[in-house]
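In what follows, a structure is listed as structure tokens, so that the remarks can point back to it.
Apart from one protein chain that is not included, each protein chain of the complex appears where it belongs.
Moving on, here comes subunit A:
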Amino acid sequence: MRPFTFTKVRNSAVAVKEISEKEEAKFIAGGTNLLDLMKFDVMIPKNIIDITGIALNYIKNLEDGGLRLGALVTNSDTAYHKEVENRYPLLSHAILAGASPQLRNKATDAGNLLQRTRCYYFYDPATPCNKREPGSGCSAIHGYNRWHAIFGASEKCIATHPSDMCVALAALEAKVNVTGPNGERNIPFEDFHRLPGDHPEKDTNLSKDEIITSIDLPANGFAENFSYIKNRDRASYSFALVSIAVGLEMKGNKIKEARIVLGGVAHKPWRNKEAEAFLNNKEANRENFEAVADVIVREAKGYEYNKFKIELARRSVVRALMQAAKIEE
């Protein structure tokens, strides 16, 4: 790792001031992704600001019936928290599908949102990559792109967002609370991560001088009818080829509301609201689920080595909906 200056801050206001004033500065909390990238020379910050001393390690109930996750709560503490396990099992399952216990014990909730893609060209400074080095080109489009996006990619970048947790947060319509030089604001989860477009170097819509303080979960956790499925090369400790979070609000066998979000297939958790709306007031059955899956994969585009993901995504949608609706065949 290359040398850097190290500062520890005790509150968000000072954190914002420090990051605004320092050149090429980065916050560190869990550090499990940042240090990994620094060792590979993918990220070379000159100044590191330790935010673990800020009082953001809490989970508390909100007046509207929701739940607030402090930015610095670890992924393990979140997944095993009683309120999360009982009211947001979809989130708990998704978190536990990701990484390893050792990593989850260190990685924080806000850090999970800010982790970078695991595109192997992004990780290799010897190859061109528009995300790492804007304008240098994309090695994945005509390279070995088995892990890459089938939705929402651009000519500049076909990387995927690697998080499991974020797929569930997108399905739950979480909000991200941030603080910056101009005060506080909250970002709806679907607007937090970006599609690559012409600027794949920007993963999120968080400004450089803003800090995430917490994540709010709405009251409805879809705890009765949910499913998280993660398809990967080995049964544990591997990134998703295709993952899916489904939450259903049901009345009898009729669907009142559906949330369907795919992971491992795009630059951000991939949600198709048109497809979700198709299920409103429909019977929960395989025929309807197949129809929705067809709508979702209609806009998929595969590359040389990842075309299999399109059929995998289609089948995953059907299976996750069947699981969430508790239909056995």
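As a working rule, a residue touches a chain if its C-beta (ideal position, glycine included) is under 8 Å from a C-beta of that chain, and two chains touch if they have at least 3 such contacts; residues count from 1.
Following the convention adopted for this analysis, contacts and distances are computed from a predicted model.
Hey, which one's the missing chain according to UniProt: "NADH-quinone oxidoreductase subunit C", "Arylesterase", "(2Fe-2S)-binding protein" or "Amino acid/amide ABC transporter membrane protein 2, HAAT family"?
"(2Fe-2S)-binding protein"
Any idea which of A:N86, A:S136, A:N205 or A:N253 touches the chain not displayed?
Result: among the candidates, A:S136 touches the missing chain.
I'm checking contacts with the chain that's been left out. Which of A:D36, A:E190 or A:E257 qualifies?
A:D36
If I consider the whole complex, including the chain that's not displayed, which of A:A25, A:I48 or A:I158 touches that chain?
Spelled out, the listed residue whose C-beta touches the missing chain is A:I48.
Where the complex has a chain not shown, which of A:K22, A:R68, A:K106 or A:R146 is the residue touching it?
Touches the omitted chain: A:K106.
Could you please point out the subunit A residues that touch the chain left off the display?
Residues in contact with the chain left out: 1-6, 24, 28, 30-32, 35-36, 39-41, 44, 46, 48, 50, 52, 76, 80, 99-103, 105-106, 125, 128, 133, 136, 235-237.
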